[in-house]
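Provided herewith is a single structure, encoded as structure tokens, for subsequent inquiry.
The complex appears here without one of its protein chains, the remainder shown in place.
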Amino acid sequence: MKKSVCLGVIVAMTIVVAGQRAAAQTVPASGGPVDPALIEDLVAASHILAQEGVLDAFGHVSVRHPNNPVRYLMSRSVAPALMTADDVIEYDLDSNPVSANGRASFLERFIHGEIYKVRPDVNAIVHSHSPTVIPFSVSQVPLQAMFTNAGFLVAGVPVFEIRKVAGMTNLLVSNKMIGKGLAETLGDKPVALMRGHGDVVVGASIPIVTYRAIYTEINARMQLQAIGIGGPITFLAKEEGEKIDAVNNDPKNPSGGIMRPWELWKKKVMEK
Amino acid sequence: MKKSVCLGVIVAMTIVVAGQRAAAQTVPASGGPVDPALIEDLVAASHILAQEGVLDAFGHVSVRHPNNPVRYLMSRSVAPALMTADDVIEYDLDSNPVSANGRASFLERFIHGEIYKVRPDVNAIVHSHSPTVIPFSVSQVPLQAMFTNAGFLVAGVPVFEIRKVAGMTNLLVSNKMIGKGLAETLGDKPVALMRGHGDVVVGASIPIVTYRAIYTEINARMQLQAIGIGGPITFLAKEEGEKIDAVNNDPKNPSGGIMRPWELWKKKVMEK
Amino acid sequence: MKKSVCLGVIVAMTIVVAGQRAAAQTVPASGGPVDPALIEDLVAASHILAQEGVLDAFGHVSVRHPNNPVRYLMSRSVAPALMTADDVIEYDLDSNPVSANGRASFLERFIHGEIYKVRPDVNAIVHSHSPTVIPFSVSQVPLQAMFTNAGFLVAGVPVFEIRKVAGMTNLLVSNKMIGKGLAETLGDKPVALMRGHGDVVVGASIPIVTYRAIYTEINARMQLQAIGIGGPITFLAKEEGEKIDAVNNDPKNPSGGIMRPWELWKKKVMEK
Partner (left out) sequence: MKKSVCLGVIVAMTIVVAGQRAAAQTVPASGGPVDPALIEDLVAASHILAQEGVLDAFGHVSVRHPNNPVRYLMSRSVAPALMTADDVIEYDLDSNPVSANGRASFLERFIHGEIYKVRPDVNAIVHSHSPTVIPFSVSQVPLQAMFTNAGFLVAGVPVFEIRKVAGMTNLLVSNKMIGKGLAETLGDKPVALMRGHGDVVVGASIPIVTYRAIYTEINARMQLQAIGIGGPITFLAKEEGEKIDAVNNDPKNPSGGIMRPWELWKKKVMEK
């Protein structure tokens, strides 16, 4: 039973080296083969987030290369619901493909590279058009932590206004400069909204970032409903949210925290 | 492998000519056979829009005849979810069937004919009872572009008030005069709401118009939610929306734009 | 191929007559066998309304006996989604079972009997806990016609307050007196809300009443959303709604009106 996969990368590089010697020199070196279980999780996360309505035909999930912190792995440009292990491309942190092997990259991959550069604690990133989060991105009302499952939101949820870094654009994070601006807005937080566009969610692992992306959407729905009920809302206190987040990410009690929903979600998409 | 289908039209005309010589003279000539892939897309669009909740048992999608700009193709009167390739009828721009072959036409086909007459840029049209769009059609609050995927809405979304052209009616666009009024309200825009009834969405191709119809509905949901959150809403600027629309319809980058969701949606309805 | 079914009624009566001669004399006579297609439609309507979220595990659909206007047919007490042809019981207009054959009747069958008594134009009735209709039943804001498909609502939608006829109750229409009060509130309208309980919808046929029950729910959702958008709402004018209703129930154009959704809905539940 093989323990790692090479992402079609080595093969691709060989072809490139043989055919275009000069160009090949600028292709970044691969971080090396990766445990197929990690790729399986990357694919599962894409399918889960599509299934749960966080990702539409757009958006993407990435994971930092486990053996080389200046590389990350992400799907080629394809609807997340349709992604397979064969779609994975490796990138350097400037978001150059180590080898696209002729496959189209997501225009907005710079979201991922620029955040990995400045957030060593982050190993996985989701960018989505999370439908109930977007209304908060164009509003003056901050998204705030409503309940236990969204405890991570007590860190605060900044909103990225692309006009401040790039003026009037197509709103896409289509280069390093805009990606850097987004990473600065995110700061040390787990989630940043992108005005009129969606959000970016980060975490220490694929299960954590999947959990956070889903509960950011659910929290937005609940906050919208609480506003509809009227009157003051008792949000989670900072201390409460931090204590919850510690439980959810407690490696000594994986079944009590975020691994429980992860396993349920993964089972559901694997059975489809 | 055959490259075109004749829509049952030629056969029908023969029958008509043989049996009713006088009547046959008023049947418009067919634009000729059509690539079956286009018919497949027309059927797929009907199924997709039903699947995504934009079309109920009513509503319809049409496409301009690719070889004759004064003809268009549309389903016979049947629920869009049940439409098959055999249901396609060809019409002239006065919405006379080239050959209905005994099949009932949609009462509201004049929506399509009258818009094709005055919008040479339009090759596909959707009329729907899009559920979250209708509340905006009876309100004074204009539908506005909330986010990237609905960038096309920055052109503005007029509302057609049928009372202005036809007084108290059953609200159906059941003749050319009302269809012409709707086309005038639409002007050069991609979407017009129809008060107390639904909307009409136009575009250069079936995938584009399907994309626009779905994201008009999603934008309406998001705008409703943003109003619920309260306070001012930062809508897309005109320049932002126009730049997004250019990316979405960039023929050089089909996988980055509207073809990505189209392929996902089509795959889902084909598998059912 | 048999043309009619006898609803298990004849068999049941025989047993009763043999075993309990005195009691048998009070069992009303049957209206006679019924076309199985009508029973199929009654079952289909139950399944459709459950599928579309109008009926939960409660609620019921009835049809007037086609050969005897003082009899009606309705399911025994079972969740509508589980109903089969074998569950049909015949009742007289006082809602006595012609033969329950040991099967439990719905407590609220008096809704049906009392309305059939005073509405000769009505051949089918739905009672439901239609979820978005109930909030209007406990509000001062009248449900009003928002769009074409709900044109029938221009007749006005009265609200039945059971306290006025029976004081503090369990809110169930559990006898003829309360049923009569509900029928009076309904008057000549197609729909009446029942405060804190649900609604009753009537029509000339099973397809019509099914259509009306579904679009009453959808209209409630749209009106709630339009209120959320804010500002004045342009409801359908009375004349508009009446003209739409005429089209929808035009026997000369069945595929343009309510038969189109009926066939779609029926096909969906038959395939399950």
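The letters A, B and C name the chains in turn, as written, and every chain counts its residues from 1.
Everything below uses one rule, namely that a residue touches a chain if its C-beta (ideal position, glycine included) is under 8 Å from a C-beta of that chain, and two chains touch if they have at least 3 such contacts.
This is a predicted model, so every value here is computed, not measured.
S.K.: Using the whole complex, pick out the displayed chains that touch the missing one.
M.R.: The omitted chain makes contact with A, C across the full complex.
S.K.: Among A:159, A:202 or A:244, which residue is in touch with the absent chain?
M.R.: From the options A:159, A:202 or A:244, the contact with the absent chain belongs to A:244.
S.K.: I'm checking contacts with the chain that's been left out. Which of C:85, C:118, C:204 or C:224 qualifies?
M.R.: The missing chain is touched by C:224.
S.K.: Residue by residue, what part of subunit C touches the chain that was omitted?
M.R.: 56-58, 77-79, 81-82, 104, 106-107, 129, 131-132, 134-141, 168-172, 195-198, 224, 227-228
S.K.: Pick out the residues on subunit A that sit against the missing chain.
M.R.: 145-149, 151, 218, 221-223, 225-226, 228-237, 239-240, 243-244, 246-247, 253, 255-256, 260-261, 263-265, 267
Heads up, the rule we're going with is that only the chains that are shown with their structure count from here on.
S.K.: How is the touch graph of the chains shaped: line, ring, star, complete or other?
M.R.: line
S.K.: Which chain maximises the distance between its CA centroid and that of subunit C?
M.R.: The most distant chain relative to subunit C turns out to be A.
S.K.: Upon optimal superposition of subunit B on subunit C over Cα atoms, what rotation angle is obtained, reported to the nearest 5 degrees?
M.R.: About 90 degrees of rotation relates the two copies.
S.K.: As a quick test, compute the distance in whole Å between the mean CA positions of subunit A and subunit C.
M.R.: The mean C-alpha positions of subunit A and subunit C differ by 50 Å.
S.K.: Compute the distance, rounded to whole Å, between the mean C-alpha positions of subunit A and subunit B.
M.R.: Each chain reduced to its C-alpha mean, subunit A and subunit B end up 35 Å apart.
S.K.: Can you list the subunit A residues in contact with two or more other chains?
M.R.: Nothing qualifies.
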